[in-house]
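To start, the structure itself, in structure tokens.
For this view, one protein chain was removed and the others were kept in their places.
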Amino acid sequence: MDGTYKRGSWEEVMDWFRKRSLWMLHYCTGCGAIELPPTMTSRYDMGRFGISPMATPRQADLLLVTGYLSTKTLRRLIYTYEQMQDPKFVIGFGSCAINGGMYWDSYNTIKQLDKYLPVDLYIAGCMPRPEAILDGFLELRDRIESGKADGYKKYKKNFEYYQKNQEAVLGEVQRTQ
Amino acid sequence: MNKKMQTEIFFGPNFPGVPGNYGISYNFQGDTVVEAEPNAGHLHRGFEKLMEQRIWIKNTALVCRICVMEPDINEMAYAMGFEAIGNLEIPERAKYIRSIILELARIQAHLFSIGGNCGAIGLYTASHTGTLARDYLLDLFEEITGGRVYHIYNRPGGVRKDISDETFQKILDTIDELEKERMPEFDHLIFENPVAQKRWKNIAVLSQEKALEMGVTGPAIRATGLPYDVRKLMPYAAYDKVNFEVPTGSNGDAWDRLVIKRDEIFQSINIIRQLIKNIPDGPVNLDLGNGLKYKVPAGSAYVKIESARGEFGYYMVSDGGLKPYRVHVRGSSNPVGLYGVVAELPGTRIEDVPVWAHSLDVCPPEFDR
Amino acid sequence: MGLGVKITSRIQKRYGPPFYQPYINVMKLFSKDAITHGFIFDFGTIMAFGGIIATLFFIPIGNWSLYSMNGTILLVVYLMAISSLGMAMATVGSGNPLSSIGISRALTLMLGYELPYIVILFGLIYKYRTSSIVGLVEAQGISWNLFVLPIAAIIAFTALLGMMGKKPFDAPVAPSEIGSGPVVEYGGKFMGMLMLQHAIAIVVEVGLFVNLFLGGADNIFFFVLKMFIVWAIAVMINAIAPRYRVEQGVLFYWKWPLIIAIVQVLFIIF
Partner (left out) sequence: MRTEEETMKLITNRFLDCNVKKLRPQNLEAKVPESITIDILSHLKSHGYSHLATISCVDWIDDNEFELAYHLFSYEDRINITIQTRIDREKAKYITAKELWPVAQFYERDIHDFFGVEFEGNDNLEELILENWNHTPPMRKDFDTRKFVNEQYEWRDYHEQENAD
């Protein structure tokens, strides 16, 4: 994070709106997805923070990587990430996104998420509880407010670094525009 | 059905209507699916390879991560396989507690799948209340085992720790509340809803011969009228000491499967009551000496138990070493998720693909392992 | 709109988002950049948006109404078709198979609910001998059409559900089957414009219903109150009803409402 960059007042107003209505992409990649329905529904309701699941990457601006990632899913996740609109944020769930977690010696899961996608926030816990997920969302909101959540800018800046890592694991990755 | 009239759709991994991380790419003409192809493997973590690297006791923590909806089923099957090869006899009380945990897991899985089914046809209010009812059961699990969803509780040789009396009382209260307030609510909202009935009746029909030939088990085969339930066919844990009947349907469509799931919740409730009423006391698990050095004698065993979705089998082979030689997991939605897509989907309408997937309970981590 | 989401979430036993949430969503969407799919895509969206605003002019809101010459009802029904055609052009331009299925469903559903709706409108025109909405509002005076022709009001309400794409008939926008139908390819700004268009469409349709059947109020406040009541009922039905398949929806419309509508018209003529 290169600290808060100089932001015009218009950007701050926009961040206030972006903070209030985060649209989460309805794509459960790993085992953390079992804790999402309780967070979305009546008990730990995340709708009251303006976070609602969206069907398509075009409309969503928050990508949840719930748990581990197999190489096959990584390829599709990169396509999804590139389809999303620009101020986009990525949250990594659980220890599997940080250092491979319980499947550290599995041949098919990736070990570090932020070598392939710029991650703004990690939520700890091998399948974090709904309260932890909500706390993670609130933490992301404060980061957006203070302008620190700028993963998407980082992705543009050192695109070659990410591309090199992705090619290393996946072989040729087809680029959308 | 010439080729150029068809368009291809990836009902793929990133899609709201799909149960879990799994893709079906089908091409359709007009409104009906012409041919479909499963595209599985997104959740493959190589469990069987990892299990060969870890000693016997360590695998219990790994095993419950295989199927996300029902962690206890995997722990139980692994423990039973472990005891089957070494033919250990676990104490009576542990058997009772194991059955209670399994029945609670079954209720939770059924509530989740009812919620999922309603989500597939757009009745979001029911999926909200379904998940809410399930949440109270997760609190119960947290009370007993410490974990919300992954509770590494059924250890080989018994159960990790005993259940105190007030926890039993809490279980009984939650079940009564579930039966008295939650289930009637579901009946009004889901089962007496004319529009829902129209969306579920004779959709995704699975005939009896096809179900038998495909090796489908669980609510899907009971919907076609055959009362096959592993708890009755090969009783394990404390199921032979409990009387319950197996609900069956008639014409094997999505509606019958849902009604069966609903009746099974009631059956599980009265099983738990019977279990808690006459639970013997005594030790809760077999002490196997130092767990880290325990060697299972050479041999192999195929063990199967009744999960909420059907028969869940473990084939375990041990060559007498510290680590299991080979463990093969047979998920209960294997036939449906892979072969079912190729055989059953052509001919259904597009709107019914998610209904088909949810009602037959396709659980992708089971066949990806 | 915001209150609608609040009511649905209350039914689902949870606190919904704050009632001003739609405004925040729209502002946020305008702050995101969007990917266009060529000229047809942009033109279609603007056309849909323009069509709806044009329809808005002809609906008398309270006692203020812009045009009160004859034939406004037919004009309104025609203009409403314009906006959905605009959206259809945009989605076809976006080239995603999912959205083309969605839009083909929307048009077939439109066929479904237009038929009984038009039959009833003819009934009304014939009864009051005037085809301008304002004329109809005065003709009702104190005895609202709701009580004079109750059956027509119920059928118009079901058609209203179809028009707004509320739950029993929201096959075109079904998220679980075709990834939220026509709006699959709509990015930031386009999505914002589309949400505004949807909000104004609701105002138009419910306003039309209130004018025709609830006697249109004399000042703005009453009008908004009536619209809210009708809207709340529609939202409650939306919360508890699952989704019809398209052909079930159309069949539903053509089976009972059409027959009753024809009976209603005959009843008016004699």
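By letter and in written order, the chains are A, B and C; residue numbering begins at 1 in each of them.
In the analysis below, a contact is a pair of C-beta atoms (placed from the backbone, for glycine too) under 8 Å apart; a residue touches a chain by one contact, two chains touch by 3 or more.
The structure displayed is predicted, hence computed values, not measured ones.
The chain not displayed here makes contact, within the full complex, with A, B. Among B:His110, B:Lys304 or B:Arg349, only B:Lys304 touches the chain that is left out of the view. The omitted chain makes contact with just one of the residues B:Thr7, B:Gln53 or B:Asn278: B:Gln53. Note that of B:Arg65, B:Arg222 or B:Arg330, the residue touching the chain absent from this view is B:Arg330. For the chain left out of this panel, the touching residue among A:Lys72, A:Lys88, A:Arg129 or A:Arg143 is A:Lys72. Remark: the omitted chain is touched by one listed residue; of B:Val34, B:Ala61, B:Leu212 or B:Val246 this is B:Leu212.
Listed here are the chain A residues that touch the chain not shown: 71-72, 75, 98-100, 104-108, 110-112, 169, 171. Where chain B meets the missing chain, the touching residues are 40-41, 44, 46, 48-50, 53, 84, 87, 212-215, 217, 226, 228, 233-234, 299-302, 304, 311, 313, 315, 317, 325-326, 328, 330, 334-335, 338-339, 343, 367-369.
Basically, only the chains that are shown with their structure count from here on.
Taking each chain's centre as the mean of its C-alpha atoms, chain A lies 29 Å from chain B.
One inter-chain figure worth recording: chain A and chain C are separated by 36 Å, centre to centre, where each centre is the mean of the chain's CA atoms.
Multi-chain contact residues of chain C (touching two or more other chains): 12-14, 175, 179.
Shown for chain A are the residues in touch with two or more other chains, namely 26, 41-42, 55. Residues of chain C that touch chain B in their complex: 8, 11-14, 97-98, 101, 167-168, 170-171, 174-179, 239-248. Chain A contributes residues 25-31, 33-35, 37-38, 40-43, 53, 55, 57, 68, 70, 72-73, 76, 80, 102-103, 105-109, 126-127, 129 to its touches with chain B in the complex. Of all residues in chain B, those touching chain A in their complex are 12-16, 20-21, 41-46, 49-50, 53, 61-62, 65, 68-69, 112, 115, 127-129, 131-132, 134-135, 138, 148-150, 365.
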